[in-house]
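Questions regarding the structure given below will be posed in turn.
Every protein chain of the complex appears in place save one, which is left out.
First chain written, first letter: the chains are A and B, and each begins at residue 1.
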């Protein structure tokens, strides 16, 4: 990029800023009012777009760290989760697996997007984001629910199924956003 | 700045250090899973509620902690009733309630700044592993600084898109928002460098 002369130190400052930016973006996405899906009545919040975008745009390391940073702020007691929730209570509550899973999900999405970076297209991007943002996330989230509610993993999965509709929509949005940003503002280098 | 969830008070819990409180939370969480016995766990839950009272919180605060998870707890109880028996149901819901309520109590009685200070202390031994506590606190401050800026940019973009009839498209909102804030991030990085941060 343009700033090659200053070596590593410079890149590190920029990385910290990007990490903070996507943590803040995830918080701002939580401010949008949730949309309630017809018939099922399941609330869909924009917030879980944050981890998808962070991983798909910043890559594994920075994307994962930005969600870790977001979770640190929530743990510190700031009401940054959608609906103004925050603190340890929500984090270790029933949906804790999904909340911690966001960080893993961002990391996995980033890993896949980096792998496919040079030949990235709609299908590869969508599959990467769906794998990290749905398969990995639900695996962690449902496992957590299964443990605290003392139900089987399968039962937890059935219980979480209605939320899938919202997440599929978010995968589509994140895919389009990731490809658009890649064109005009690529942040994952080819060697990464 | 964004206000934390902390509620002012002068109880023992308010005065206690964040570190030990977090350890107590971990201990309680582990404990209630080690003892799969509903009367014991119910007693723990009752003690947690008593702790709320001792920390100066009224019933309104206590109910506000329970309400968001009430419907989930009801479902879990019903599922256990259907799969096993009511004792199993009671164990599951009292356990979740005890852990969540105690964790929330820690958040309610600990200032964000104290929490941050303990985090910085906890990170210090990780320095040899490449974790730089100063950079962590810089990042935390930047998030708090960015939130209102991004929210403002978002509403500017929404107005602009509305003028073009694109107000229903989330994508028309999110892409310009990301591009604009990424440019901002580049400038911020320059400014940090220019102010001789290393």
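The rule we apply is simple: contacts are C-beta pairs under 8 Å (C-beta built on N, C-alpha and C of every residue); 3 or more make two chains touch, one makes a residue touch a chain.
By definition in this document, contacts and distances are computed from a predicted model.
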item	value
Options "Cobalt ABC transporter ATP-binding protein", "tRNA uridine 5-carboxymethylaminomethyl modification enzyme MnmG", "NADH-quinone oxidoreductase subunit D" or "YeeE/YedE family protein": UniProt name of the undisplayed chain	"Cobalt ABC transporter ATP-binding protein"
Absent-chain contact - pick from B:32, B:48, B:119 or B:142	B:142
Among B:67, B:124 or B:195, the residue in touch with the chain that has been omitted	B:195
Hidden partner chain, residues of chain B it touches	1, 138, 141-142, 144-145, 148-149, 152, 184, 187-188, 190-198
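By definition in this document, only the chains that are shown with their structure count from here on.
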item	value
Centre-to-centre distance between chain B and chain A (centres being mean Cα positions), rounded to whole Å	17
In the complex, chain A residues that touch chain B	6, 9-10, 12-14, 16-21, 23-25, 27-28, 31, 46, 49, 53, 57, 69-70, 72-73, 75-80, 85-94, 148-151, 155, 159, 173, 176-177, 180-181, 184-185, 187
Of all residues in chain B, those that touch chain A in their complex	2-6, 22, 25, 29, 65, 68-69, 72, 75-76, 79-80, 83, 88, 91-92, 95-96, 99-101, 103-104, 106-108, 110-112, 115-116, 119, 135-136, 138-140, 142-144, 146-147, 149-151, 154, 170-171, 174-175, 177-179, 181-186, 188-189, 192-193, 197-198
